Structures are given as C-alpha cells and as structure tokens.
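What you see is the complex with one protein chain gone and the rest in place.
And then subunit A:
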C-alpha cells in the first residue's frame, strides 16, 4: 500500500531540520526563525489549522442520514490512513469529524463552526452539500475533497474530484463492452438513472457514446427512493435492448437484476461505480449478477490490496470491507501528497495548500485510484476507469480490467 511517501523522502531532511529548531507551526503567517542560522529559507509558514506538529483537517460526512453507511466507511478509511501516516514525517493529522446527516443546511452550519480550526477539508460527502458550500470554500481558500464524481463538482475552485466524472466513467464502461463484443454499433440500451447531478451526468455519458457509435438510448429517470425496477425493465424488454445501464444505487441494481432474470432478458448490465455493494451477492440474483454486471469505477477492488485489507480488518474487526474504505484511504493519500508538496514549499497556509493542490499533477495512489492527471476547473480529473465484476472475494468485486482510457474519454473529459 502506498503511503504518500514519495515526496516525503525529498522533504524529510529539510523539514525535520527546520521543525527541530523552530517548532515549525506558527499561528500567524510568519516565518519562525531562531537558532537555525540559515534555516529561514526552509521555514514552514502556517496560518489556520496547524498547532505545534498537529494539522487539523475537516470531515463533513454523513453518519446518520441516507448515506450513513458509506459516510462511516469513507471516514474509517480516512482515519486508518492518518493513523498510519504523517505529513512531512513530522505533522500528525487530526480529523475533525462532523455529521451532516446529509442535510445541506446542517452541513453549512457545521462547516462555519469548524472552519476556523481546520487547514483543509479531507472529506465533504454529497454533491448538494459540496455545492452549498462552494462560495465558502472559495472565500476561505479551502482545499477540499468530495466523495462524488459529478461534473459540477469540478467547477468548485479547490475541490478535488478523485477520478473520472460519471460521464467519462460510463464512456469507459461502454468501451469495455464494445471491446468484449458485448455491445455493437447501432445497438439499443436502456439507461435507468437518478434525477439530479449524479444521474444526469451519467446519462450524458450514455448520450455521448450513443452519438458516436450510433446507439439508441432509452432513458428511464427514477428517484433514489424508487426500489422496484419492474416497469422500467419490462419497458426495456419490450424495446429489445441489448444492454442495461444503471446510474443508481445498489438497491436498484438488485431489482433490475431480479426483473431481468425473471423476464429472461439476457443482456449485460453496465453500472456507474455507486451501483455496487457486497450485499448484492447474498441476494437471489447473485449468480445472475456475477454473469451480467460490469462496473466502471475510479476505485480498485479489495482483491488488489491485500495489505490494506489486512490492516483494515485489524483496525475495524467485524465490519464489511466496502469500496468506500478503499476510497477513504486513497483520499487521505492524495491529501497527504498535497500537504507534503505545500510543506516542501515551506507554506502550510491555506493559500500554500491550495497552490500545491493546483500544481499537483500525475497523481499516483499506488493503484488505489485510477491515475489522476490534475485538478482543473470544469475538467474531469481523470480519463481512466477500472472495470470491476462481482465475485466471491473480500469486498465482493474483482478487478477484470486495470485502469484504461476509452476512445471517447479524452474528448468527454473537457
């Protein structure tokens, strides 16, 4: 498992020497000198969220709302990462965790309360809350990582989307189906998608591919609370679709599979990354899903990360290892790369962190996430996706295609 160590080697000597003589953390944006002679040039300037050798990062997650389970897993991943790692081999990171309950108003209030104490936001869950906080993030020069992949989130300055946006992700998924001979030019696909940014962005991917490859897309919009996909899949069967595409949650995947299986609709299902959960493999359509489901994802599967799995199970026994944990851990890694770069530049202020964030490129998380090119406004940070399939392995999914870029991805990425 990678631990954000690459930059560390280069910075350790300089930073350690400076920290040793100066304490390194000063509240005001001023250099701390003294005792080190020529050490001033290597001093690390700080302003908010750094006390002594402790950096505070904010976590606005959902521990009691509709995404409580996912929020808990991502936060566990964040915590596990920072329990094992430091910034510049010097600073410990303390997470200030607050529960928004997935309510934007609550998120805004909690952010106002934690903002004076944190250097950056390790995690803000949910497109609506990220969007609601966008003006504050901008005015506070707050670097932030979201746990969603909607295109709109890339428009928020300082907010990092960790992987391809949903449209690019699905375009990669389509590419895999074409490459495997599971779909051909001119075919018909039925796309079930959530209303809102997530679903709309996924549908945009389908429409772009449809235009390029002459597909016919039958869209079916649903709400996140809809459970029964009978009507939609029945409609798809009547239209003779060659594949079903889902930009939904696992509940809808279970239903779509059950209905497709019952009606003898023997076509592949392609899903955006949130469509999968390990529990799908305990349901009545488990085998059918193993035979038919393909998930395009920015997050790798647990079977490629045995050391992380071992560490997670030791730290959190009796929990199900979901992809949320891998993602949370990878978020910590990317944040560490940003903070290491800022520390190396001698500027751990918010401005310094955001500058480092903007300059970061070719981000490698040791295979936890797809390679991320850079964080540019309005541009998908990556053009690549993994392809996962359900299997009887920890986490319930195995990697069948390493990170790759589809033909349309670069154009779609912006």
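Points to keep in mind about this one:
As a working rule, a residue touches a chain if its C-beta (ideal position, glycine included) is under 8 Å from a C-beta of that chain, and two chains touch if they have at least 3 such contacts; residues count from 1.
In the analysis below, contacts and distances are computed from a predicted model.
From the set "Malonate decarboxylase acyl carrier protein", "3-isopropylmalate dehydratase large subunit", "Branched-chain amino acid transport system permease protein" or "Carbohydrate ABC transporter membrane protein 1 (CUT1 family)", the protein name that UniProt assigns to the chain left out of the figure is "Branched-chain amino acid transport system permease protein".
Contact with the undisplayed chain is limited, among A:179, A:207 or A:228, to A:228.
Here one chain is not drawn; of A:247, A:285 or A:401, the residue touching it is A:285.
Residue A:254 is the one among A:254, A:335 or A:399 that touches the chain not shown.
For the options A:157, A:219 or A:371, the residue in contact with the chain missing from this view is A:219.
Residues touching the missing chain, restricted to subunit A, are 63-66, 68-70, 72-73, 195, 218-232, 234-235, 237-238, 249-251, 254-255, 258-259, 261-264, 277-280, 282-285, 288, 319-320, 322, 324 (touch as defined at the top).
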